[in-house]
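To start, the structure under review is shown below, and the notes come after it.
With one protein chain held back, the other chains of the complex are shown just where they sit.
Chain lettering (A and B) follows the sequence in which the chains are written, and residue indices restart at 1 in each chain.
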Amino acid sequence: MAFLELNAVTKDFGGLRANDHVSFSLEKGELVGLIGPNGAGKTTLFNCISGLHPITSGRIFFDGEEITTMKAYDVARRGMARTFQVYVASGDLTVEENVMVGCFMHTRSRTKAREKARDILKELKLHTLSESRVKELPVAAQKRVIMATALGTKPKLLLLDEVAAGLNPSEIEEIMTSIRHVHDDLGVTVMLIEHVMELVMKVSARVIVLDYGKLIADGSPEQVSRDRRVIKAYLGERFAAELAPEIQDNGTRMNTDERG
Amino acid sequence: MEILFGAIVSGLLLGMVIALVALGLTIIWGMMDIVNFAHGEFLMLGMYTGLLTAQAVGMDPLFTLPVAALVGFVLGLLCYAGFVKYLLRGPLVAQLLGTFGLMLFLRNLALLVFGSEDRALHSGILVGKSFELGLGIIIPATKLAAAILSVLSFLAVWLLMTRTKLGKALTATALNGQGARYMGIPTEWMNSLAWGIGGATVTVAGALIVNFWAVNPFVGLLFTMIAFAVVALGGFGSVSGAFFAGLVVGLIMEIPGIWDFFTYITDSTWMAHVPMTSFKYMWIYVAYFVIMVVRPRGLFGWKQ
Partner (left out) sequence: MEAIKNAVDFSDFPRLDLIIAGTLAALFLAFPLFPHSSFAMSTMIQFLMFSIYGMGWNTIGGYGGQVDLGKAQYVGIGAYTTAVMLIRWDIPFWVSMPIGVCFSVIWSFIIGYPLFRLKGHYFAIATIATSLVLKDIFEVWDFVGAARGLGISPIKYQPPDFLRLIFKEDAYYYYVILGFFFLGILYLNWFRKSRLGFQLRCIKDNEDIARSLGINAHWAKIKTYAIATGFVSVVGSFHACYVKNIEPEDTMSLDISILIALMAMLGGAGSLWGPVIGAGILIPLKSYLKEWLGAAAGLVGIDLILYGIIIMVISAFEPRGIWGIVERVRRRRKR
């Protein structure tokens, strides 16, 4: 079985269907991007996977176990970490203390937590800021603190939610380096939601696209960027017709439900 | 059998009045998510207003309602504009404690001005008279009149909230303050108005209650808790919910009577030993707790 497997995951909010029979699987060690226009259901999907929202139907498997009905803290303890767009663990605490909150998942001792936190901060080159209060830091640094905190939980799978939002090009480069480091050197499987296309396309080996809750494309960045459905989702039918006049049939994996 | 029916009817009548008490609270709560611990104090002041106006002017207590409404409206407005408005900016702790401070202030002000003895109504066209409802049920005329007037007041407010432009503006502000502002609705005015209306309804309820319940400066807390239970059961922000929940809570308050009935027909001694009368208010607190845990949305509410 795959490392992370989603089987027809559907999430309804009353009358609104935020995720519609989404199925895909991830192997260990992959670096996958999750994109789609605003409101496509990406963050909701993360919430479902990480256990924050109960799903309406479908099944989710992680590392050999079914986690469909598991609560968020249980899922986290099994090695899945998830970051949030804007929030750190606690704005009032210092950078080091924030990362410690993550480290406390695996230890009761504050000395050990502090040690581990310091190691992580050094890995991500944040150790110079360790005593600063997070809410006083610039956004780019906060984003890296968010990642560092998640790393404290020793994740096998890291779900990053718009970690590059609001960053300028050089900051995006920094974050990209950090992500690559986490994936390549620390061996963490990564899935990231992004709107900043250059980041996603450069960093991911594979990209999944959501639109109106449905999975509409799943392939390499090159394939996906030329997929007619993806272009239509972002730019509308007219441009899709212009830029990709033929129906794509170049090996892009389709959501099986769509074919029927 | 009469005991049972009597208790039930009495409970329902009381419930109608209680519904009115809770109405103000649910409007304010629905509007701006603030808990008013001084709600019962407004009621208490309404009771005094009703009593004193009736005694001073010599008119029937039931005609004091407009006066009570006016007093309540002004009081609500003042409290909002002069105080509550500032509370809303602060953390939750401050909001809760702030209205509690208001409660202390009003309660002890009343103590200072009115003294601590119970006061009750002794004259009026309905005092001392009772209706026979058949089946051997006798109800005090004051209670019946109070209930009827409560229902009428309730209807008036309900119509106001649902049929008038003003009412709809209030509801809009409650549902989405930002959105309402973009639509040009002056939200600050709406908030003040909500407090005014909320204050007026509860003082009117007080003026009605004083017809069959003696007043002293300390009755506030009990009614605050009763109102909370009603609002929790009916759903925060729901006007119709407040009505039905009021009836239920009114019945809960008649539990001693119902208990007595069952003690009597089952002829059981252990039941007779339970001091149910002392517990009658306790059930309200238990009810609140159970409702919130089991069904926090209440019966009809749209806010959690």
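Annotations
Methods note: a contact is a pair of C-beta atoms (placed from the backbone, for glycine too) under 8 Å apart; a residue touches a chain by one contact, two chains touch by 3 or more.
Note that this is a predicted model, so its numbers are computed, not measured.
The undisplayed chain touches these shown chains across the complete complex, A, B.
Only one of the listed residues, A:Phe24, A:Phe62 or A:Phe84, touches the absent chain: A:Phe84. In the complete assembly, the contact with the undisplayed chain comes from B:Leu96, out of B:Leu52, B:Leu96, B:Ala120 or B:Val151.
Across B:Val57, B:Leu152, B:Leu166 or B:Val286, the single residue that touches the chain missing here is B:Val286.
Residue B:Phe83 is the one among B:Phe5, B:Phe63, B:Phe83 or B:Trp158 that touches the chain missing from this view.
Not every partner is drawn; the one left out touches chain B at residues 33-35, 83, 86-87, 89-98, 100-109, 111-112, 116, 221, 225, 228, 232, 275, 278-279, 281-282, 285-286, 288-289, 292-293, 296, 304. Interface residues of chain A with the unshown chain, by the touch rule above, are 50-52, 71-73, 76-77, 81-84, 87-93, 97, 100-102, 104-105, 108-111, 113, 149-150, 152-153.
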